[in-house]
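Take a look at this one; I'll ask things after.
Left out: one protein chain. Kept in place: all the others.
As written, the chain order gives the labels A and B, with residue 1 at the start of each chain.
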Amino acid sequence: MSFFKLLIRNRLAFAGLIVMGLVLALVIATPILPLYEPNVTDTANRFLKPFEGGHILGTDHLGRDLLSRLLWGTQLSLAVGISAAVFAAFFGAAIGIVAGYFGGTTDNVIMRGVDMLMAFPYILLALAIVAALGPGLVNALIAVAAVNIPFFARNIRGVTVGIAHKEFVDAARLAGESHLKIILTEIVPNVIPVIVIAMSTTIGWMILETAGLSFLGLGSQPPQADLGSMLGEARSALITNPHTSVVPGVMILIIVMAINLLGDGVRDALDPRLRSGALTRPRPATLVEREGPVPAPVESGTLVLTDLQTQFRVGERVYKAVSHVSLHVAPGECLGVIGESGSGKSVTALSIMGLVASPPGVIVGGSAIYDGTELIGAPYSKLRSYRGDKVAYIFQDPLATLHPLYTVGDQLCEAIRVHHSVSKAEAWTRAVELLKQVRIPNAEGRAKVYPHEMSGGMRQRVGIAMALANDPDVIIADEPTTALDVTVQAQILALLNDLRRERGLSIIFITHDFGVVAQLCDRVAVMYAGRIVETGPTQEVLDDAAHPYTRRLIACVPELGEGRRELHAIPGLPPAVDRLPAGCAFAPRCDKAQTLCQVGVIELEGGASRKVRCLYPETDIAGMAKPVAQVPELKKGAGA
Amino acid sequence: MSVALKLENLSKTFEVGKRLFREPKARVHAVRPVTLDVEEGETLGIVGESGCGKSTLARLLVGLLPPSEGLIEINGAKLDNADPAEFGKKIQYVFQDPISSLNPRKTIRQVMEAPLRHLHKMDKAARDARISEIFASVNLREEFLERYPHEFSGGQAQRIGIARALAADARILILDEPVSALDVSVQAQVLNLLERLKGELGLTYLFISHDLAVVEAISTRVAVLYFGTLVELGAAEDIFRAPRHPYTKLLASSAPVVGRPLVNPEGKATDLPDPLNPPPGCAFAARCPKATEICRKAPPKLEAVEGGTQKAACYHPLSEGEQIFG
Partner (left out) sequence: MGGYILKRLVSAIPVLFGITVIVFLIMAMIPGDPALAILGSYATPENVEKLNRDLGLDQPLVARYFIWLGNMLTGDFGRSFSLNRPVIDEVLDRFSATLILAGTSLVLCAIFGIAAGVVSAARQYGFADKAITFAVLLGISIPSFFLGMMMILLFAVRWKMLPVSGMYAIYGGGDLPDLLNHLIMPALALAVVATGVVARLSRSAMLEVLRQDFVRTARAKGVPEGRVVWGHALRAAMVTIIPVLGVQAGFVLSGAVYIEMVFQWPGVGRMLVDAILKRDILLVQGGVVFVAACYVLFNIAVDVAQSVLDPRIKT
């Protein structure tokens, strides 16, 4: 159902659908329409122009009515093109699924055969088949279907391989399903959308190909005519009587165009990646659409965020990923931002330099001040000149974040040369120097290798070197060790810590790991559902968390050295940020929640160093307005 | 207690760069011969970093990969053909990625019915009764049965994955990083559920993870893998408190712990050995401060360590409390 809605909402596809509907209606009605006989010749009335002698579209070189021939020809062309597509899709998909699912030798043998067929420019094979079977429409159909089977087979095989390696196929095998059963119930349902997409985007092409063979005189034979052979016959009279060529040619164009529009619509409606809008190009900088005035900063520091708000707009939905986040970091200080997935910690980090993908991301308010300059809404050129030079980033997965086709040295050189006009040789020397600073052994040699030739830990060192390239004041590290093994993580954290002390760097460190925060960060901000719920010096927060969420989250995390034990769980799930409840977002999961917790806006309150967003904090915080009477806890340690 | 699962010299070698009619270019020993007994009712934790072979080992144990050598015995019965349907009734698997382990185009009921129908040949009524029973035990509402996987959060999907494994009525579950895709608050829910089910149903677990603290919290015994080799085996409460193998020691001192200062235990950048060109001796020798000549010549055997309960594959096992890193 949603498929047809999506299809119809796509205006172009809808137009294609209407045109195709009209053509099909005409073609189906052809036998009952009051038309001249398509194959009756009348040489006296040859080459009549349109509307002459009662022939709406005129007549051809044998005096046959063009309108009648056009409609009958369209019928034939559509039937042949669509059958060819169905045949090719069916056999191609069957071959592709078998090869992709079984893999190994089966796959090898089948795909070698397919490669062999694809080694021909397709028309050669079609010509050879027609040569062997003899000219004729059915033979042309066979030829077109046959040459397209390898395309389908290869395409579907690729998709099948991807699906066959999915965990749910392993699960089906462990559930005792047979190969046939797995293919029919696990693989095929997941491949069908791809087959439909491949078919809908190639039917137009098949119609063109069969028309082409007929045009060459190898398809439909006189007196029967499809659109291609009509065009072929009209060619000799092209200059004297162009209308005989234009009529079938335009018809082919209309049909194929309508089918292509429709096919694209089908593809867009079926492809989940396109549906979620994933294939949109992110702008060079996040879109800023302020909904209010620029807030004045309250804190001071190298980088000060005030009331930052970032949203994702997907269709009608608005995801409030970051709501009124204020952070600041002093020179030489490391600020930890901790939260679970979806808490908005990474979006906060990326918003600062406008790196949130947009669409769908939009910054709707707030301020980020670096060195007296407002970054939110700053012109692109200003933002660009600061990126990497004053404020640099280290990202999570070092394999995905480095360009796969440039050497590590080249990528470091570029980081330097986009901000400083130095020669390539100078930049290279500096790049090697940087690699040495992040303790990469054999830095000269390693500068010449590509990222895929390095281990994860080495790649992340390169990521750090790149961030250091221009001696920035602030480094924003977005889960830099999450993808790494624990022994490598220890190396990288120690390196970051050394570098920050040596250079007086300010670091904003995004993580979900309390252990990491405890070891590296001076202060910590805890995020939940897009808001900061608690902030303060790391040691104080860890020792005596004020927000129930912080306290319970710390209790959830098993720590090494405590032995075998029952873990404390938080019941329920974090809320979806497109449907945030009023009041405290944690209230539905909180055992201390009162009715007051679920109304209005609860502010982040407290003194200069510690703040908490809670009416009934677990511990007293200096500078907070006394809450509405302390209420005893209702229930304790609710399990899963 | 009896032995639920027994591995004898189980190993897996992958051939790299297969060529027709000729020897492959190289062989990678993903799992070197492992001999191991898993007691009935225990949770054996398997820890190791990426590339240590823990996932390959898991796939061998459920028959998704044929072993290169060695054998698997379940309750004394040998299982030497890699047939997942044969294994399925005795040993089941819970996958790391809860969402991708569910077919997006099947309802949860269809997912749950597959093992009942194919492994146990149950009829419709029996299947429905069994599904209700399982769903009750993993705290899932029956209305979920008619929904599709994308409608669930990671934690719920992982419960469904566990429910499916239970449906096969196997006594042994392989849990392959079952909580690493989940957030910590949800992770604890799933771990507690697993613990409860084990008691209620008398299950045996093999719990694979890279997270030392999680493994320590849930396991009876822990096996440490490094580069395809079992390097240390011992009781969960001892193995990280008093490691005997230098690699276990390194793992334990690398894990970030609140209240411990940040150090790089090794003091330098190090890497795993090249799997295409493995060292002849102990794979950890290049990173080990205690390594001597013999360590680089031949791989040590897994043996009981003097004065301790653990077994370690090391020529120079650490004494209790010995500090070698940091």
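Odds and ends about this structure:
The working rule: contacts are C-beta pairs under 8 Å (C-beta built on N, C-alpha and C of every residue); 3 or more make two chains touch, one makes a residue touch a chain.
Everything quoted here is computed from the prediction, not taken from an experiment.
The undisplayed chain touches these shown chains across the complete complex, A. Among A:Leu270, A:Ala321 or A:Ala415, only A:Ala415 touches the chain that is left out of the view.
When the whole complex is considered, the residue among A:Thr43, A:Asn108 or A:Thr280 that touches the unshown chain is A:Thr280. Note that of A:Gly54, A:Gly104, A:Gly372 or A:Pro404, the residue touching the chain absent from this view is A:Pro404.
Residue A:Ala132 is the one among A:Ala44, A:Ala132, A:Ala608 or A:Ala622 that touches the chain missing from this view.
Along subunit A, the points of touch with the absent chain fall at residues 112-113, 115-125, 127-135, 204-205, 208, 211-212, 215-218, 228, 231, 235, 238-239, 242, 245-246, 249, 252-253, 256-257, 260-261, 278-282, 284, 353, 355, 357, 380, 384-389, 392-393, 395, 397, 400-406, 414-415, 418-419, 450, 452, 466, 469.
Convention: only the chains that are shown with their structure count from here on.
Subunit A and subunit B have Cα centroids lying 32 Å from one another. Contacts from subunit A toward subunit B in the complex involve residues 166-168, 170-178, 181, 185-186, 189-190, 340-341, 439-441, 455-458, 461, 485-491, 493-495, 497, 512-516, 518-520, 542, 552-553, 556-571, 573-574, 639-640.
For subunit B in complex with subunit A, the residues that touch the partner chain are 49-50, 59, 62-64, 84-85, 87-89, 92-93, 95-97, 100-106, 111, 114-115, 118-119, 139, 153, 155, 161, 164, 167-168, 183-193, 195, 210, 212-214, 216-220, 236-237, 240-241, 250-266, 268-272.
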